[in-house]
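Here it is: the structure, laid out below.
Complex shown without one protein chain; remaining protein chains in place.
Entry: chain A
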Amino acid sequence: MAATPADASSSSSEAVVGGEKSNKMITLISSDGESFEATEEAAKMSVTIKHMIEDGCADDGIPLPNVPAKILSMVIEYCNKHAADADDTNKHVADPADADEDDDNNNNNASAGEKEDLKSFDASLVAVDQATLFDIILAANFLSIKGLLDLACQKVADDIKDKSVEEVREIFKIENDFTKEEEEAVRKENAWAFNE
């Protein structure tokens, strides 16, 4: 599945804060050998990949030995969507001199609609089974994609928030690797949070 820039006019010659944007495509290779293409802009949402590009390591494609194809395609989808969003925001502020009041309102409405769009995209991206969600966290962490890590971790936090420790262990299949003494010690060292 190739990821391509959603909006062709992003290559138009408007003055954009931050300098020129290249439409160079970067190849990312999943742990199971599948190749994916992403724009440099989208790929750079990953700080890890950004540094590799800047260090000149990206020319033959970037192998990501810890990210399986299924997860990598979701990550690229996220990056495309959010890179395009950042792009649109820049476009709206590009020519403040030209904007009259009507224009401004229209732009604001458009961004409000886009923000809703983005929110529901994000929500559906993490509405997946646990295993996938955790793989996304691991990938976002390894690739240093702050927004995606925030999103996925917040979802897990929301899911475990009101459950008892036993329930969380049961649902998420966590092995209790504490000895009885260790567990007692953990209880004691955290008791302060529950007094009063």
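List of remarks:
As a working rule, a contact is a pair of C-beta atoms (placed from the backbone, for glycine too) under 8 Å apart; a residue touches a chain by one contact, two chains touch by 3 or more; residues count from 1.
Convention: contacts and distances are computed from a predicted model.
When the unshown chain is looked up in UniProt, the name that turns up among "Serine/threonine-protein phosphatase 2A 55 kDa regulatory subunit B", "F-box domain-containing protein", "ATP synthase subunit b" or "Proteasome subunit beta" is "F-box domain-containing protein". Within the whole complex, the absent chain has one touching residue among A:Leu28, A:Ile71 or A:Ala84, and that is A:Ile71. Contacts to the hidden chain, counted on chain A, fall at residues 31-32, 47-48, 51-52, 57, 63-66, 68, 70-71, 130-132, 134-135, 137-138, 141-144, 146, 149, 153-154, 156-157, 160-161, 165, 168-169, 172-178, 183, 186-187, 189-190, 192-194.
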